[in-house]
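Of the protein chains in this complex, all but one are displayed in their positions.
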Amino acid sequence: MLNLVNYLYIISAGLFVLSLKWLNSPVSARRGVFAGEIGMLVAVTGAFIQAYPVYNLEWIVSAIVIGTAVGIPIAYIMPMTAVPQRTALSHACGALAAALVGTAELYQRQPKAAEELSGFVMVALMLETLLGFLTFTGSLMAMGKLQEVLPQRPITYKNQNLVNFFLFAIAVVLAVRLILVPTDTYLFPFFALLSLLFGVLLIIPIGGADMPTVIAILNSYAGLSACAMGFVLGNKLLVVAGALDGSSGLILSIIMCKAMNRSFTNVLFGAFGQIQTSTAKQEQRNVRSASPEEAASILESAGSVIIVPGYGLAVAQAQHKIRELYDNLMRRGVNVKFAIHPVAGRMPGHMNVLLAEADIPYDRLVEMDEINGEFPQCDVALVIGANDVTNPKARTDKGSPIYGMPILDVDKAHTVMVIKRSMNPGFAGIDNDLYYMDKTLMLFGDAKGFVTEIVKELPARAAA
Amino acid sequence: MLNLVNYLYIISAGLFVLSLKWLNSPVSARRGVFAGEIGMLVAVTGAFIQAYPVYNLEWIVSAIVIGTAVGIPIAYIMPMTAVPQRTALSHACGALAAALVGTAELYQRQPKAAEELSGFVMVALMLETLLGFLTFTGSLMAMGKLQEVLPQRPITYKNQNLVNFFLFAIAVVLAVRLILVPTDTYLFPFFALLSLLFGVLLIIPIGGADMPTVIAILNSYAGLSACAMGFVLGNKLLVVAGALDGSSGLILSIIMCKAMNRSFTNVLFGAFGQIQTSTAKQEQRNVRSASPEEAASILESAGSVIIVPGYGLAVAQAQHKIRELYDNLMRRGVNVKFAIHPVAGRMPGHMNVLLAEADIPYDRLVEMDEINGEFPQCDVALVIGANDVTNPKARTDKGSPIYGMPILDVDKAHTVMVIKRSMNPGFAGIDNDLYYMDKTLMLFGDAKGFVTEIVKELPARAAA
Amino acid sequence: MTFDLGTGLFVFMLATFIGLEVIRKVSPLLHTPLMSLTNAISAISVVGAIIITGNKDATMATKILGFIAITAVVTNIVSGFLITDRMVKMFKKRETKK
Partner (left out) sequence: MTFDLGTGLFVFMLATFIGLEVIRKVSPLLHTPLMSLTNAISAISVVGAIIITGNKDATMATKILGFIAITAVVTNIVSGFLITDRMVKMFKKRETKK
């Protein structure tokens, strides 16, 4: 029986690896998801066989039923624009589960504490619960910020890092005491509370727009928590799946940090985005604005158009309207491409998912390094709700918070049009010189509304 | 103590992985080799600690001293052209060791056979010895064929596969009996003998030029044998290193088979190369031949030259002379490149190593897919000891044994010159239409000798 | 069904290597699906949750904690895989059309 379980776990671990492997290209990606699903099914089957004869089946089954009943609508109702929030919520669920299982293990094993809760098992248990609880509240905070329920702005106060460090030291002391004397369970609630508090404290000084990076790091933590659970339970499958997850989170956060030209520590402790308040004092400079009608006429007479989508596209949910614009222009023989910056939006790959949702062929989505050479030959660059990723300051202004971040060379296009609601800055909180260039036209308005109007103008003209 | 050993083994396994990872580019390759060496050192240290207190130290130490004393000269004296043979010999050594350890384990553990030699341990032991002995003789045979001590030609006889299958069946019966009754040691010598015999029988029907593929497969077997030893000894490091080795051999042999457009089974059971005998009856066709002087004058007036090296280069050890030719032509402003076919020579990467030995910069070695587009613009293609990899029949003649193998498009160059000793065919034993084209000049002679003479002509002309 | 620390570390090291190798090759196009897929996979703690809840000696506290854990994690699994599939399908469709 045990052998069968072991084989099932091996198969499951292999399927998880294949799942991630197949996700490397859109062609095999669905197969990848499928492999992951089967892997999970095999793992659950293995768990039931391992727990055989399963007691409290009514508890388990009803929990599974409820979880499924909640999960399905979340997956189908959730709009694509809310993917970052959903991911954060999901992390919170996973991490909570790990923490609770760890807690239950600790109390459950008390009678046999002497043999079963010593040495590395106890270390793993403490890590599991620490990471689990911390990721739980941290992910909820991140979700709140992304959903704009909580203030986006980083909240800082004096000696913040010192306070955090002090609390952390207390948690470590408690953990060490528990590791040495696992029967001192009265200490555990304090440890758990500190861990929960910690998740909150770690996130509040981080700006809302850094949440995607934070989520990736929390993903890593959730994985490591599952890993630690594997050490507690002596389950290799948990170790493998957790490690896969941990490395995935790590790599994604590194990619994001690189694309923003910032360091890990800067994201975690930099209180980035604070400067947003200081933008009021900018001197008044002239910009040219234009109407939807004018924009439409410029677009239809262009030979090639590069659309640069950004976070505003996600906010306005303008992807389907943009699809109409794309169809319309392509029909007129205009060559339309999309320039995808690696950190446009609020998640890695955010723009790709949104545009794919609107059925825009993925070979039209061109990555930064590839498309940057095309801007000088392009008639119109149409920026829709993007800001920081087009800011030429990143190339020149050493004092700028985004200095060194690779950007899209939008300023090299013959004509630039920018759809946004105001002259307000983007996430980095800085002014964008792009808007003051002679060849730039500002199209003020909500992305969805403005694009709708442009599209309305276009067929009218076609008929004319 | 055991824990320390375990950590050492983990470190060692990690170093082996890094070692292979760093081998992916010439820049980090030396670091890779270094990581492998340290990994092996750590592993040996671990083994000594695990075996502590080590008995029979005099046996072990003297074996290590002898092994080192033999190994160092082999590494330094061995010419690069003999790399395939050395690899084969090395496989033989590694496999023999695995087989002998397995044998020793079997007898050593007899007193405790009931507990220690049951179930999967015995299965692993049988696999270890089978693969070990088979790889030992197989590698020796391969080495003999490569060194041309043994006949290159495949040796076949009636019902060969049937005889092999029958012997294999006996071996399996013996193995099963031993697995069920591990104390029946009197059967083991027969099993070992059959395994040894098997290695010989599997190789004799395979032609000499297929030996590289065979070596890669034997590499795989040697790895699996080490893996099986890991299962016998309960040693995870052996399992990891063996599996790395096994997958490497597998991938290399797949790459080679693909580059030759042949299947695995065709290599192993196809008795390829037999047809060599039938070449005498070819009709007499006209070829144009030229002297070193003529060749030199054509080369020096060329703007671009692509040199196509092949197995003959390795045989003649002409790489250093070719380097001189290369230097000379480059000094005259002729653009010289090398076209590397994936299976030119007798090992994957064979030509790269030889030319690198002669200090030819590796950015001048261009792979097939990249250089094929350049032949039509190239003034002279100079083929040196290559044959099959340039044969246009592979594109057109469905009946040809090399049909479908991707080739270098030498026939598209403006002028083709071929250095070889005679009109004899290459490994595949078929005629090469390239030699009968109007624009082809045959330069008959040993590769090294002929290139030397060309080089001698060149400076004379420069002076004139 | 337990293991020593050494085995655990061995498995951890190997799995991390695989993770780093494999993830690095995922196309940026699919980074969002990747995030939600690994998110679903991290819900593997369902295995631990089921084992501890299904234990004969499970106290009431364990049962309640286990119940919450399973509910949370199954939500995570179901929504995670379904939404990943939904996303990936969007990319898939384009392939045939192209």
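By written order: A, B and C. Residues from 1 in each chain.
As a working rule, a contact is a pair of C-beta atoms (placed from the backbone, for glycine too) under 8 Å apart; a residue touches a chain by one contact, two chains touch by 3 or more.
Just so we're clear, the structure is a prediction, and the values are computed from it rather than from any experiment.
J.: Since one chain is left out of the picture, which of the remaining chains does it touch in the full complex?
T.: A, B, C
J.: Have a look at B:F120, B:F190 or B:Y403 and name the one touching the chain we're not showing.
T.: B:F120
J.: Just one of B:I11, B:M126 or B:I215 touches the chain that is missing; which is it?
T.: B:I215
J.: Among B:V353, B:M423 or B:M437, which one is in touch with the chain left out?
T.: B:V353
J.: Using the definition of touch stated at the top, determine which of B:G67, B:P189 or B:G303 touches the missing chain.
T.: Considering the complete complex, B:G67 is the one touching the chain left out.
J.: For subunit A, which positions touch the chain that isn't shown here?
T.: 2-3, 6-7, 9-10, 13-14, 17, 21, 236, 240
J.: In terms of residues, what is the contact footprint of the unshown chain on subunit C?
T.: Spelled out for subunit C, the touching residues are 3, 7, 10-11, 14-15, 17-18, 21-22.
J.: In terms of residues, what is the contact footprint of the unshown chain on subunit B?
T.: Answer for subunit B: residues 2, 5-6, 13, 16-17, 19-21, 23-27, 29-30, 32-34, 36-37, 39-40, 43-44, 46-48, 50-51, 54-57, 59-60, 62-64, 66-68, 70-72, 74-76, 78, 80, 83, 86-87, 90-91, 93-94, 96-98, 100-101, 103-105, 107-108, 119-120, 215-216, 219, 222-223, 225-227, 229-252, 255, 340, 342, 347-350, 352-353, 356-357, 359-363, 365, 367 touch the chain left out.
Just so it is clear, only the chains that are shown with their structure count from here on.
J.: Which chain has its C-alpha centroid farthest away from the centroid of subunit C?
T.: Farthest chain from subunit C, going by C-alpha centroids: B.
J.: Round to the nearest whole Å and give the separation of the Cα centres of subunit A and subunit B.
T.: One centre to the other, that is 47 Å.
J.: Between subunit A and subunit C, what distance separates the C-alpha centroids? Give it in angstrom.
T.: Each chain reduced to its C-alpha mean, subunit A and subunit C end up 17 Å apart.
J.: At least two partner chains per residue is the criterion; list those residues in subunit C.
T.: Residues 5, 7 of subunit C touch two or more partner chains.
J.: Name the residues of subunit B that each touch 2 or more other chains.
T.: Residue numbers touching two or more other chains: none in subunit B.
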